[in-house]
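These notes concern the structure reproduced below.
FYI, not all chains are in this one, though none of them got moved.
Here the chain labels run A and B in written order, and each chain numbers its own residues starting at 1.
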Amino acid sequence: MTRLFKKHYHPAGTAPGTLRELSPDQARQQGPATFLLARREAGRWSEMQEISVEEMPVATADGQLCWLHVQGLPRAEQLEWLGDRVGLHPLAQEDILNGGQRPKVERFETSLVVFLGIPELDEEGDLHLYQLTLFMGGNVIVSFMSGALDPFVVFRRRLKERGGRALGEPDDLLYGLLDAAVDHAFPVLDSVGERIEEMEVEILNHPDSSTLEHLHGLKRELIMLRRYLWPTREVINQLLRDHDDLFTPDTRLWMRDIYDHTVQVIDLVESYRDMTASLLDVYLSSMSHRLNESMRTLTIIATVFMPLTFIVGVYGMNFDNPASPFAMPELGWYWGYPMVWSVMIAVAIGMVVWFKRKRWF
Amino acid sequence: MTRLFKKHYHPAGTAPGTLRELSPDQARQQGPATFLLARREAGRWSEMQEISVEEMPVATADGQLCWLHVQGLPRAEQLEWLGDRVGLHPLAQEDILNGGQRPKVERFETSLVVFLGIPELDEEGDLHLYQLTLFMGGNVIVSFMSGALDPFVVFRRRLKERGGRALGEPDDLLYGLLDAAVDHAFPVLDSVGERIEEMEVEILNHPDSSTLEHLHGLKRELIMLRRYLWPTREVINQLLRDHDDLFTPDTRLWMRDIYDHTVQVIDLVESYRDMTASLLDVYLSSMSHRLNESMRTLTIIATVFMPLTFIVGVYGMNFDNPASPFAMPELGWYWGYPMVWSVMIAVAIGMVVWFKRKRWF
């Protein structure tokens, strides 16, 4: 299972802005970061090319528009070098390295840094959140993507084909990256929605003990998604509200579309939460209903057979003093045995009628 | 059962504004869209006539007022053509084709697009939401209604008869369409309300296992309605608050009436939610009560008959050493059998009295 809490923190009191080196274990897992650069030349985007970090151009306000995509976690000295080149604030550098940031937007004097998460389900259906950091400073956009997931595969293809929008300005490009990132939540939610509907069928038809575990797993994921989605919405909202000087009116219109998407996604998560809560109620009630059913069956059986067993027990007693007229004279009666059967049948019928009257079956 | 989540989305990263073609399956299900046009000439509304999309007039601010109703989902190229003619933004076109939009209002430079949902119950009592999109640009109003449901049957009759209000201005007409759309929620809620009251009677009198499923079905629909109604209220509120330049003071007064309707409807849905929650409590408590009842019956029966069965078992034992004075001498006593009966009756009465004292029945 995925851990809910993955922030790597310094011991309280260490200087903020201190860049943390990866543990060797983490470094191995992540592998070295790759740096992919695309430039816009003569109104066209070049293909992305892998570069070494030293080749990174300096960000200026009037230069050539370019987009650097950093896949995987860079080493501290790489990040520092990059930070110097493009003007990435030390606090933002720290947050990129630490990972597990809450989605947020930070405005520094001349640059903007947006922290997001990309949710993804692995093959076992467990939910993971990968951190995406988008930096916009001057004419340079840098995207940092931790982990191996590359959310911009489709986007890059589009960029190459120059399909859709022209993406000739930094805010345009930022919008495109944000859009691609936010839309990653849809397939995840779709899969969660499908599982809820499967569970609905399962619970209404043949609930068993594993049902509960699945339901808890769903809730867990919804808690995680919710924790990620609310601040994401807030990020987009802040971009629209507080940093609208960075966007052209046209891009703002498209940003509103992203905002609508996040609101829609949150709505859905809330509905899913309501649904899982309702499913739990159904599950508990059906458990309670079945218990009642068992209990009634048992009570009816016991109530019918216990008196009968008592009666036959009585005539299994061995009182046999031949001198006593009270020594179970019934045993010697001519009609004794049929009479006992009559009594027993009467008792049984009586009980059954009584239960029928009480509508027990 | 209806799916909660029906948004058709592009793979993350495709260019926004890309119009999605329907899958052949969807296209067959929907059938071709029909285009109905009504014009206002010499202070009267003409009848609606089916046109082909190419005949659509261009929207201008000073021309003749006209209303195009598009029933069913148009093909992408039809929508694009229409968009060019009347000034429907590509983003709005995309949302119309994708369907499953959250109710929202979008203001573009010269036009206004309102996305709503029309709730309807099918014959099996399942709730469906059909997307209605209202476009107002210049002197043209276009309404797009996905699916086969036509919400404007009564409205069109009124338009023809020129009953009620004159509807000589675009905002007037828009108001009329909004009003007709919002009021579609009332019969749905009425039906839900009736089902809640039936369920109330059912749960208080003779709850069974299907009760639960019905209750869950109700909750499901309330979740869906709620998800649709809250943003609907917001849409009407935004129209009143942010876009009041589009409405004459008189129309604004009537819009407030729609707003009141949405508030009333939401109030009702919230009360229904409270009611279903209370009904679930009642159901669970009544289950619990019945379990207690079964349990007590069983306990009383078992507590009375187990000791008796034990006693008769004792005298069914075969100790018969004639040499032993301890070999069940009771069996040979003159008063043995009556004595055992006395003991058993005493035990039974004692138990019953004890239970009576503990107020068990």
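The rule is simple: contacts are C-beta pairs under 8 Å (C-beta built on N, C-alpha and C of every residue); 3 or more make two chains touch, one makes a residue touch a chain.
Note that the structure is a prediction, hence the values are computed from the model and not measured.
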| item | value |
| --- | --- |
| Overall number of sequence copies in the complex as this file defines it, 2 displayed | 5 |
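The rule we apply is simple: only the chains that are shown with their structure count from here on.
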| item | value |
| --- | --- |
| Approximate Å spacing (C-alpha centroids) for the pair chain A, chain B | 25 |
| Residues on chain B engaged by chain A in the complex (per definition of touch) | 1, 3-5, 7, 9-18, 89, 91, 101-102, 104, 106, 108, 206, 209, 212-213, 215-216, 219-220, 223-224, 227, 231, 280, 283-284, 287-288, 290-291, 294-295, 297-298, 301-302, 305-306, 308-309, 312-313, 315-318, 328, 331-338, 340 |
| Complex contact set, residues of chain A against chain B | 151-158, 163-165, 179-181, 183-184, 186-187, 189-190, 193, 196-197, 200, 204, 253-254, 256-257, 260, 263-264, 267-268, 270-272, 274-275, 278-279, 281-282, 284-286, 288-289, 291-292, 295-296, 298-299, 302-303, 306-307, 309-310, 313-314, 316-321, 323-324, 326-328, 359-360 |
